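The other protein chains are all here in position, but one chain of the complex has been omitted.
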Amino acid sequence: MGNTFGHLFRLTTWGESHGGGVGAVVDGCPPGLELSADDVQAELDRRRPGQSRITTQRQEEDRVEILSGLFEGRTLGTPISLLVWNKDARSKDYEEMRVKYRPSHADYTYQEKYGLRNWMGGGRASARETIGRVAAGAIAQKILRERCGLEIVAWVDCVQSLQANVDGATVTREDVDANIVRCPDSSVAETMIARIDEARKDGDSLGGVVRAVARNVPAGLGDPVFDKLEAELAKAMLSLPACKGFESGSGFEGTRLTGSTHNDAFVSREGRIATSTNRSGGIQGGISNGEDILIRAAFKPTATILKEQETVDVDGNPTTLKGRGRHDPCVLPRAVPMVEAMMAMVLIDHYLRQTAIRS
Amino acid sequence: MGNTFGHLFRLTTWGESHGGGVGAVVDGCPPGLELSADDVQAELDRRRPGQSRITTQRQEEDRVEILSGLFEGRTLGTPISLLVWNKDARSKDYEEMRVKYRPSHADYTYQEKYGLRNWMGGGRASARETIGRVAAGAIAQKILRERCGLEIVAWVDCVQSLQANVDGATVTREDVDANIVRCPDSSVAETMIARIDEARKDGDSLGGVVRAVARNVPAGLGDPVFDKLEAELAKAMLSLPACKGFESGSGFEGTRLTGSTHNDAFVSREGRIATSTNRSGGIQGGISNGEDILIRAAFKPTATILKEQETVDVDGNPTTLKGRGRHDPCVLPRAVPMVEAMMAMVLIDHYLRQTAIRS
Amino acid sequence: MGNTFGHLFRLTTWGESHGGGVGAVVDGCPPGLELSADDVQAELDRRRPGQSRITTQRQEEDRVEILSGLFEGRTLGTPISLLVWNKDARSKDYEEMRVKYRPSHADYTYQEKYGLRNWMGGGRASARETIGRVAAGAIAQKILRERCGLEIVAWVDCVQSLQANVDGATVTREDVDANIVRCPDSSVAETMIARIDEARKDGDSLGGVVRAVARNVPAGLGDPVFDKLEAELAKAMLSLPACKGFESGSGFEGTRLTGSTHNDAFVSREGRIATSTNRSGGIQGGISNGEDILIRAAFKPTATILKEQETVDVDGNPTTLKGRGRHDPCVLPRAVPMVEAMMAMVLIDHYLRQTAIRS
Partner (left out) sequence: MGNTFGHLFRLTTWGESHGGGVGAVVDGCPPGLELSADDVQAELDRRRPGQSRITTQRQEEDRVEILSGLFEGRTLGTPISLLVWNKDARSKDYEEMRVKYRPSHADYTYQEKYGLRNWMGGGRASARETIGRVAAGAIAQKILRERCGLEIVAWVDCVQSLQANVDGATVTREDVDANIVRCPDSSVAETMIARIDEARKDGDSLGGVVRAVARNVPAGLGDPVFDKLEAELAKAMLSLPACKGFESGSGFEGTRLTGSTHNDAFVSREGRIATSTNRSGGIQGGISNGEDILIRAAFKPTATILKEQETVDVDGNPTTLKGRGRHDPCVLPRAVPMVEAMMAMVLIDHYLRQTAIRS
């Protein structure tokens, strides 16, 4: 069941890193939306490996084909099938993985779960799986933009201990894409890039935090109990490879405040009810209140490194393993469009649910 | 759709804080389990308001009745209906809420979502809604314990900046329940209690962090992509009232490490494959690896305080509001059984899914 | 998973024929609908045993309580919990069932499925389970009526070989309820009643067919592939106890026509596109076309009879069994409100889905 996300706007992804290709089926896209492969490709290019010297040098062109759901440039309301062929298979790089478990990868857990695994790569745990998410997210973002001017911007907020300072109310995607680390705070971006460069040369990897904002969110999205907007966003983020933490609004820091200093006072602003502060992160009781939605997602350093590590083989015997070839020293710049895509998918699903409830 | 959680072990909760009662329907409980209302009541008593001087003094007895799904002391495999009647309705306390929005409560967002609201209390955002969760969680935990010896223990890890130091590998529920703040580190528990007491007298509230461990988890639970075990746990936690953050394994702290220092080396231990460290928190590629699952959930200070606050009325006019009567100075001790319940529900659901896959 | 029906308007039922009670949770009911227990009770009274001499003489009052989801006479948009207590438990009637399997009942299959069963009655296979359906259907019908004037009327079309002749375009619920067999064709109703009376005296039971029409259905409801409106209606009907067959539009009879005689020509009527005939039964390609939806549901004679029958005991030894006390000689009159309820639930669910798609 784990390969489908969403209820009314529903994404199913498929594909291993090795094998024919990867793809996605988007069910529930409203009919009549102008859409072309180019709309989707633009986002895939932001996710693509090899886009800069600080991401993996694996060369993947990742050209998307749309096989269904479109007619004369518009969505039909029927499933949209998206396909990207696999290319860059260097299977001899993987031969060692057949008999050894890579530390902190999914090799061992897949073997335990399924009794077998595609050892020529990461299987469904490969970052290639996120192609379908980013593709679907591009469609979701287009609808949200057209329907209610909703816009989503994510950026690299932290690399290790390097913390950016960015105003979520005004930051634009152009600001974010202005440098290769996708951190719109120019005072730390260069240091971040240098730090990643160093890790790359060292065959090591770095973690950090991506932050995201959604602006112009209508009040009323989200369900009160299990499908609280924050709960859905948390699941969306933690479903991304390497994500190990999530915060909404004031998050962990907010636990140090008292109720009287944490509560967001209601005020009247420009003819509508607003809050004077936004520690709630735009969500109260699990439902959007019309303020900016603000979240953070923590990504651990990626597990693939080029240093020698201790591990065991499939029979449990101690051995060592040393990654070869190309690795991704920091997943964060490429995680930015993934975070935006997942956020968009949560919001479009609840936007459609709310439409059903209140129309 | 937001009132149902889980797929194969499926909980639906219902009920407002005011009105007839609150309850739950558990669908998918395996047949043949010995179960009585007492099993459930024991956990509800740990969640109950008024259990100590540092929780809300609202007196709610919360006696559970099981209306279906049992026969001669065993589960039938059919839906288990659980009911707790509402009692302590002091509606005049709430009259003011009819015309004013309480800061950082769900009053305003419910009004925007539904166009009306039950202003006599928190509606579905009330902590009473969690009665059904804790009840269902008691059932889930009993199954997990009997089937694979799996045990879940949660505790208060942090009140504001007061940080406990607890060994997740050995802590027991008895340790946790040994004091009223449910923090098994006696070196900070008293200070935590004093701090909460102070907030209570001040009419204010405090936030903090609950940590939880699941031990004896079989390897192989969780799905690779959207239903990663961490993603499901994140959603489960963020669906709890006042929860604003989630961490799995090394969480936010882990983002400061490099891949070479973060990766968990595989080792052979007692005839099975294990890891030498557990920064993964028992989950790799979204799937349990047999190590302890370790998570943290951040809870903001509860919104209900007895101090005067600025807000607006339903027409948007500025006004002030001062809570009356009883409030909960710190939700954390009562959040402990809620966290355990939600964790149990995620694990039982994936335990049953895995059974379907591999049997 | 089998205890929940629908996606956006979602019904979960619970309860055995013996035990505390039976009930239902309706999730997804739009907010703001005027609703009282009386609205629901009116339909339950049409489903109630003991309502006439040709239904079971089991006396069940079946008073419904609404425990949540209402405030000041309106729905809140939150789950509506409905409860009916069990009363008429004559457990000594059932003692024999503990050791013998009743022919064509669910005793044996429950035992095989779950490894145990509530032998004091039919468990979830009891007709009491349909109380929750009829209650939820009353709510669904009220919404459909208010939103688009949609009305549903079902009637007894056939008892054994006694076939009624009724005009689906004009028949009203008053016509249906004018006699105790709920057949609005007075030329056969009396014969039907006499036939059932005879079966009752003989301790035997009769089957037949219920027909139903939905009028003023907006065009566009239903999904093209697996959730075709006919497919959903078929599932809804076959989920009713004793239902063994379903037809939409021309049904089985229509298979004897040729395409040229079966196709419904499109015409212009009163400013909208209509069809000159309605062999499609208001559904084309799985989607409503605005014409009356017409279906039929076949109900086998109920399995409980008062005659001696051959069977086996739980150890497989041949034995005989003779029902005692009261039985239902013909389920059809009470099936009428059940059919209406299930039809309403399918239509409201797709009405809400369509709202999400096209608003």
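Letters are used for the chains, namely A, B and C, taken in the order the chains are written, and counting of residues starts over at 1 for each.
By definition in this document, a contact is a pair of C-beta atoms (placed from the backbone, for glycine too) under 8 Å apart; a residue touches a chain by one contact, two chains touch by 3 or more.
As the structure is a prediction and not an experimental result, all values here were calculated from the model.
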item: Hidden-chain contact residue, picked from the options C:Ser68, C:Gln141 or C:Ser248; value: C:Ser248
item: Given C:Val26, C:Leu44, C:Val64 or C:Ala106, the one touching the chain that is not displayed; value: C:Ala106
item: Omitted-chain contact residue, chosen from C:Met237, C:Ile293 or C:Leu347; value: C:Met237
item: Residue of C:Asn165, C:Ser187 or C:Ser260 in touch with the missing chain, whole complex considered; value: C:Ser260
item: Contacts of subunit B with the absent chain, listed as residue ranges; value: 7-8, 28, 30-31, 77-78, 224, 352-353, 355-359
item: Subunit A residues touching the omitted chain (full complex); value: 1-4, 7-8, 10, 12-16, 19-23, 25, 27-28, 31-32, 65-71, 74, 76-81, 83, 113-118, 120, 123-124
item: Touching residues on subunit C - with respect to the absent chain; value: 1-5, 7, 13, 101, 103-106, 108-110, 112-115, 122-125, 129, 158, 160-161, 199, 204-209, 219-228, 230-239, 243-252, 254-260, 262-268, 271-273, 275-276, 279-281, 283-290, 298-305, 307, 309-312, 316-318, 353-354, 357-358
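What we mean here is this: only the chains that are shown with their structure count from here on.
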item: Of all other chains, the one whose Cα centre sits farthest from subunit C; value: A
item: Intercentroid distance (Cα basis), subunit B paired with subunit A, Å; value: 26
item: Euclidean distance of C-alpha centroids - subunit A vs subunit C, Å; value: 46
item: Centroid spacing, where centroids are CA-atom means, of subunit B and subunit C in whole angstrom; value: 39
item: Interface hub residues of subunit B, defined as touching at least two other chains; value: 1-4, 7, 13, 113-115, 123-124
